[in-house]
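Here the complex is missing one protein chain, while the rest keep their positions.
Residue numbering begins at 1 within each chain, and the chains themselves are lettered A, B and C in the order written.
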Amino acid sequence: MIGAEAMSVIRYRPRGAREQATAWIGMVIFLGSWAMMFAALFFSYGMLRARLPVWPPPGTPPLPRLLPGINTLIIGLSSVAMQRGLSAARRAQAAAVLPAIAAGFLLGLAFLSLQFVLWTGLWRAGLRPEGGAYPSVFYGLTAIHAIHVAVGLGGLGWLLTRAFFHAFGPARNLGLRLWTGYWHFVGAVWLLMYLTVFLI
Amino acid sequence: MTLLLAPLPEKGIGLPHDASLHGWRIDALINETSVYVGLLFVIMVAWVVLACLRHGPRHEARFDHGTSTRSIAVGLCIAGAIFFVVDGPLFVNSLILARDVFGNFAKVEADPKSVRIEITAHQWAWVARYAGPDGKFNTPDDIVTFNDVVVPEGTPILFQLVSTDVIHSFNIPNMRAKIDAVPGMVNRVWFEAKETGEFDIACAQHCGLNHYKMKATLTVLPRPDWEKWAAEASANSARDYDPDDREAHWGWDWSEHARI
Amino acid sequence: MEEAARVSQRKRSAITFLVLLALTILEVAVSQIAGHHRAVVTALVGLAIVQGIVQIIYFMHLRWESRALRLYVLVPLAFPVIYALVLIADGIWRRLP
Partner (left out) sequence: MQAIPSEERAAHEELQPIHHEPKSFFFKYLWSLDHKMIGRQFLWAGLGFLLVGGLLAMMIRWQWAFPGKPVPVLGSIFLRSQGGAIGPATYMTIFTMHGLIMIFFAITPVLIGAFGNFLLPLQIGARDMAFPWLNALSFWTFALSLVFVILSLFGELGAAGAGWTTYPPLSTNVGTPGSGQTWMVAAVFVTGVSTIMGGINYVTTVIRHRAPGMTWMRLPLATWGLWLTAILNVLFVPVLGSAALLLLLDRLFGTQFFIAGATASVSGGGDPILFQHLFWIFGHPEVYILILPAWGIVSDLLSFFSRKPANWYRGTVYAMIAVCVLSAMVYGHHMFLTGFTPLLGQSFMLLTLIISVPAELLFLNWLRTVWQGSIRLTTPMLFSLGMLFVFGMGGLTGLYLGATATDIYLHDTMFVVGHFHLTMAAASFVASLAAIYFWFPKMFGRRMNETLGKVHFWITLVCLVTVFSGQLLAGYSGQSRRLYDPYQYTFLKHLLGVNRVASYAAFLLLFAQFIFIYNFIRSLIAGEKAESNPWQVSTLEWFTASPPPYHNYDRIPTVLRGPHEFADPEVRRRLGRDFIGQAEELPEAMPPAVASAG
């Protein structure tokens, strides 16, 4: 049903330098837009918190700091790995791309697993979403962030398969660049979340 | 057939009868704005109609981008003038009224005569509570009424409102008073009735199925009559007080929520 | 020339990352200080703002083609700040009974 000609229209659009720049601008605009989404979540946190005289409200288990701290480090390292992969691709060091992306992917996976440990731990400690604003903020914000990490992991997984076939080089790294940008963004959001929800 | 014949407005359309001391200030501002706005609108329409009549297909268009300094200056000046004439009074009067009248709770609080009422809104009723002779809320001598608020004439009436379920809005059109009742917070509103009578209290915020009939009656009595009513009602409720009826024990310490 | 630009960009991102990391470590350290809750919170908010600015500059340096684009980023950046102020002011005003 799908004509070969039509396929060629879809698959093999050549990507010149200008088109890559266009794609990157699109990505930045998307991230700006999504930053507003997360900003709104942080507003919610700020307003709910400003509304209560004591935070956390008396009788609720306090949030741990160490575990999410380690997670911050993990997602930071993962970002570094992705950035390394990108620069390797740019410098035509094809052999270095795959390990870097793999490291980024695995660290991202580790992040999600630790988040899971965090949630189950608090759940067992008796923190339930229906317990008011404080647990709502905690579960809501971290869950929405985790969904974004999961989407990012999907992207990294795709990059991984592409890298396996040596798809990235100095001229062909748009996908890698875009997903790395996204990954940095997700990491930056986590950093802020760690700071606001867990530390202060 | 008779169903399809639209009856003409019975009492004409216009602001509902104003029974409050200060409502006319809002009305005056609305009507003043209507004059300016109406004038602008007429000018605008006349301009367009005239342009269509005079500058039709047979008129040769002028090649003019309207970018001369003069042309731009004229535009900016007209816009500025409209702003000062139309928006200016709205802004200034709103500030003054907020400070001196509708937002001036300090003066009302200080007035020993003023009557304090606590309202709990819930789907779909207004429950009112008066402090009674002891001046304290949530005590046996409180008067509690259901969809029925009785207030004296010529006295500032001060309300604090909460809601137990969804957002409602306490609306007394004849008194030009309106404020939302929001779960989890206490809002305030006040007015002073200048005449006696019965008026509708409405709910202005969509609150579900029976929003359209979440209404109560506001009865304004002459002050002496109201005092008699209050004394009687308070005595009744003190007599009927049931310490085990936990449902009936709502109300909060008034002063806790006095905000500037 | 291309290559040089790339190296310098890599350097920049490395530095940015280090700065962010240092700030984070500092934040964790500050948050461990017992007592002085207000001071700690103020310090952390200050650090967060610095961090945000570092982020923005990092992103800004990536590839800004035109002045219009720069404005497009800068003007909206003011909005979240305004909203944050409004919301927190309103939140405090609405303290629970």
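Here, a residue touches a chain if its C-beta (ideal position, glycine included) is under 8 Å from a C-beta of that chain, and two chains touch if they have at least 3 such contacts.
No experiment lies behind these values; they were computed from the predicted model shown.
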Contacting the left-out chain in the complete assembly, out of B:A51, B:A106 or B:A231: B:A51
Considering the entire assembly, which residues of subunit A contact the chain that has been omitted? 1-3, 5-6, 8-10, 13-14, 16, 18-19, 21-23, 25-26, 29-30, 32-34, 36-41, 43-44, 47-48, 51-52, 57-60, 128-137, 139-140, 143-144
Which residues does subunit C use to touch the chain missing from this display? 65-66, 68-69, 72, 75-76, 79, 82-83, 86-87, 89-91, 93-94, 96
Tell me where the left-out chain touches subunit B, residue by residue. 3, 6-17, 25-27, 29-30, 33, 37, 40-41, 44-45, 47-48, 51-52, 55-67, 71-72, 75-76, 78-80, 82-83, 86-87, 90-91, 93-95, 97-98, 102-103, 123, 162-167, 169, 171, 173-174, 176-180, 182-185, 187-188, 199-200, 202-213, 215
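One rule holds for everything that comes next: only the chains that are shown with their structure count from here on.
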Where the CA atoms of subunit A average out and where those of subunit C average out, how many Å apart are those spots? 17
Report, in whole Å, the distance between the mean C-alpha point of subunit A and the mean C-alpha point of subunit B. 48
Intercentroid distance (Cα basis), subunit C paired with subunit B, Å: 43
Subunit A: positions in contact with at least two other chains: none
Can you list the subunit C residues in contact with two or more other chains? 94, 96
Going by the contact rule set out above, which residues of subunit A touch subunit C in the complex? 21, 24-25, 28, 31-32, 36, 39, 42-43, 46-53, 65, 69, 72, 76, 79-80, 83, 87, 90, 188, 191-192, 194-196, 199-200
Could you pull out which subunit C residues touch subunit A in their complex? 6, 10, 13, 17, 20-21, 24, 27-28, 31, 40-41, 44-45, 47-48, 51-52, 55, 59, 62-63, 65, 69, 73, 76, 80, 83-84, 87-88, 90-92, 94-96
